[in-house]
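Here the complex is missing a single protein chain, while all its other protein chains stay put.
Moving on, here comes chain A:
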Amino acid sequence: MKLLTANFLSCAVKACKSSPLSFPLHFKDAELASKSVPYNPILLSNLLPRLDWPALVTSSSELGFTLPQQKPEITPFTPTSSEDGDAVMSGAGEEDEKTLRMLHKVLMETEVVEGKMVCGSCGFEYGIHQTVANFLLPSHLV
């Protein structure tokens, strides 16, 4: 379970759909691992507007690292012709590059291997086993 995925997941229980507490799910007893993933700045800048920053700050503080309270601003780039195959961006300042690297590390490369995700509204626990989260619900909760 990457933090990126966790930022999009909310509680699947029907009664929680309308509750603001059902997002984000809170990590419990999490065991972390780092997996190297190719760096993709265009994807990250596409994703940034869609990220729920307060939720990301909450979940990363539960996992033991701190992020700035404010959502970082990034100037939207226009990809230049990639000369050396590696996505080269025009107008990407050093500051943006640093932010994107940081986001990449947190969102893409940090994985929860074992642990639980708990809904803040109903308290249902979703187990995470070998990075795979179990979102199967007992039929009375659907």
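Points worth noting:
Note that in this section contacts are C-beta pairs under 8 Å (C-beta built on N, C-alpha and C of every residue); 3 or more make two chains touch, one makes a residue touch a chain; residues count from 1.
One rule holds in what follows: contacts and distances are computed from a predicted model.
Its UniProt record calls the unshown chain "Methyltransferase", which is the correct pick from "Protein SEC13 homolog", "MKKS centrosomal shuttling protein", "Exosome complex subunit Rrp46" or "Methyltransferase". In the full complex, chain A touches the omitted chain through residues 1-2, 4-5, 8-12, 23, 37-38, 40, 42-43, 46-47, 50, 52, 108, 130-137, 139, 142.
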